[in-house]
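One structure is given here, and the rest of the page talks about it.
Only a single protein chain was left out; the remaining protein chains are all shown in position.
Now for chain A:
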Amino acid sequence: MRILVQEQPFDYGAEASDFAAGRHDMGAIVTFTGVVRDVDGGLNAMEIEHYPGMTEKALEKIASEAMERWSLGDALVIHRHGRLEKGEQIMMVATAARHRKDAFEAAEFLMDYLKSRAPFWKKEHTGESAGWVAARDADETALDRW
């Protein structure tokens, strides 16, 4: 299990290759990456604030739960903070399991939980203004299925 909280960009391809390397016992690797998308009015930048210390702790707790629940061989979470431009990769998760169903489900669980249980906050900078992204009710209800 590997958790990285960092300001600098990461290489999605290299991380995915490293994660998959040497896993002869795992038949399924799922990776997901989240990208800064443009918004109406044009996004200049996305700023991500986090709570150092609690962030790592929360991500470790979420990833440990996924490891146990789906008997994963391994899990990876990378999440960036600071100022990001549109098109940049914000975060990625990867899961390795014997079969694809477990790998897909665990990756979705990780995404659902880190969206509303890991202390990150997004602020969008558009043309002349900046505003904090509001949490969506759908993100909270997404947790109910787990």
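Here is the rule we use: a residue touches a chain if its C-beta (ideal position, glycine included) is under 8 Å from a C-beta of that chain, and two chains touch if they have at least 3 such contacts; residues count from 1.
To be clear about the criterion, contacts and distances are computed from a predicted model.
A.B. asks: Pick, from "FecR family protein", "sn-glycerol-3-phosphate transport system permease protein UgpA", "Acyl-CoA dehydrogenase family protein" or "Molybdopterin synthase sulfur carrier subunit", the protein name that UniProt gives for the chain of this complex that is not shown.
C.D. replies: "Molybdopterin synthase sulfur carrier subunit"
A.B. asks: Go through chain A and note every residue touching the omitted chain.
C.D. replies: So the residues of chain A touching the unseen chain are 34, 48-51, 53-54, 57-58, 79, 90-91, 111, 114-123, 132-135, 139-140.
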